[in-house]
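For this depiction, one protein chain was excluded, whereas all remaining protein chains were kept in their positions.
Here the chain labels run A and B in written order, and each chain numbers its own residues starting at 1.
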Amino acid sequence: MRRVTLLTDFGTADGYVAALKGVIAAIAPAALVEDAAHDIAAGDIHGAAWALAGYWRLYPPGTVHLAVVDPGVGSSRAALALHVDGRFLVGPDNGVFTHVLHGAADASVVSITASAFIRASVSATFHGRDIFAPAAAHLAAGVPLDRLGPAVHEPVLLPLAAARRSEGVATGTVVHVDRFGNLITNIPAAWVAGGAAVRIGGRVVPLRRTYADAAPGDLLALEGSRGMLEVAVRDGSALVVLGAAAGTAVSAG
Amino acid sequence: MRRVTLLTDFGTADGYVAALKGVIAAIAPAALVEDAAHDIAAGDIHGAAWALAGYWRLYPPGTVHLAVVDPGVGSSRAALALHVDGRFLVGPDNGVFTHVLHGAADASVVSITASAFIRASVSATFHGRDIFAPAAAHLAAGVPLDRLGPAVHEPVLLPLAAARRSEGVATGTVVHVDRFGNLITNIPAAWVAGGAAVRIGGRVVPLRRTYADAAPGDLLALEGSRGMLEVAVRDGSALVVLGAAAGTAVSAG
Partner (left out) sequence: MRRVTLLTDFGTADGYVAALKGVIAAIAPAALVEDAAHDIAAGDIHGAAWALAGYWRLYPPGTVHLAVVDPGVGSSRAALALHVDGRFLVGPDNGVFTHVLHGAADASVVSITASAFIRASVSATFHGRDIFAPAAAHLAAGVPLDRLGPAVHEPVLLPLAAARRSEGVATGTVVHVDRFGNLITNIPAAWVAGGAAVRIGGRVVPLRRTYADAAPGDLLALEGSRGMLEVAVRDGSALVVLGAAAGTAVSAG
């Protein structure tokens, strides 16, 4: 019995997520399906890639992670299935697996083309239902990866801004804004010394260990749950206070 | 082991969905419960019926689909359980099963009245917990449909606007606006020839095969995932661009 997780930008008002689940249930009735995230902003590949990076490896080997944020549906972009460090992943070849592949010790990638494993009739607008969910279900049912189609050697990778260090100062950018309005940067927290100040949007923000070390409503910077520097407001939203967004420059030193 | 899917307009901020799940777990502990859609607009029976239509038949026979969008809760409207083409459905008699019944080859419908299969105390405001979830759980546990109550011969059906064809021009209306701002119409895409133009809200929109055939930000019409004509904006929202809503007139020819 394998688990299949679902990440999409479908929301939960139209039943699109349930179409994926129905297809999976019909092909792999013993698979356990778990929702990962369905409120990714429409077409936000970066946001999907970031979210996926936070959980795919926490699941046990054999898990199948479906990630369908697919603004290029119906175009010539490939449909991918991956086996990375023991987990399977399925989704469009648009960069959604960038973080997964960057951190991989061992990765196989194929293009889903074998007609035995996709729906008989494929729409131009809903490959989640017609290609990705069937492939995920067949993987969950034990079909070997290489039966889905030929190897892909250069899957699309998102261009990720790199943080830098120079003369004790780290510079980088905000790469994700989460539901709480926390601004997650690409600067490794380990780069930033204890007494450092963090600069963002014209403000100087003190570095703390945890939210409780700031007064309610105050800005702080801290190490986030994936080891990256993060800017937050205690009991509030750094997004609202700073008006920052993905791409905003940050420095620390 | 049967699956039970849940569609509601409860949202996920109040725990109401979990009350349904708790009731099901207590009655049918081996049932697998899957969320279908919980962000249906409050009381939007048409939206619920449309969403349900997109997935109920994709699930394998034996699945139980719960659909609780129930603005008439506590009134004299009946509580229904259905067996349609191998799947079970449970919900209020308010039209939410209209599309399911329109496409049915074989349908049995009963009114849930047998006290053995509803909660001992039934509230006036939460039949999802007190009537529908127990009935769904008992069906999942193998109770035959006809033990839930007497047959219903004329379940409520929503009045659905029909599309028409005349002299090569198809006319219809928008019937659903989805999360992406796509405008789904009631005009079968098969009615519309390749070179046709689609008219909506004073605009003439070209017919394309897929989103990628339009430039980003441009309007297009295409065949949607259920075979109906759909108006969209590539990487954008036709809802925003056109200000259209369910009921807006559309023609194609």
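Assume contacts are C-beta pairs under 8 Å (C-beta built on N, C-alpha and C of every residue); 3 or more make two chains touch, one makes a residue touch a chain.
This is a predicted model, so every value here is computed, not measured.
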Name every residue on chain B in touch with the hidden partner chain. 9-19, 21-23, 25-26, 29, 32-33, 35, 42-43, 71-76, 123-126, 129-130
Tell me, which residues in chain A touch the chain that this view leaves out? 3, 5, 7, 12, 32, 34-41, 47, 50-60, 63, 176, 178-180, 209-212, 222-225, 230, 235, 237
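Quick note on the criterion: only the chains that are shown with their structure count from here on.
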Roughly how far is chain A from chain B, centre to centre by C-alpha average, rounded to an integer in Å? 29
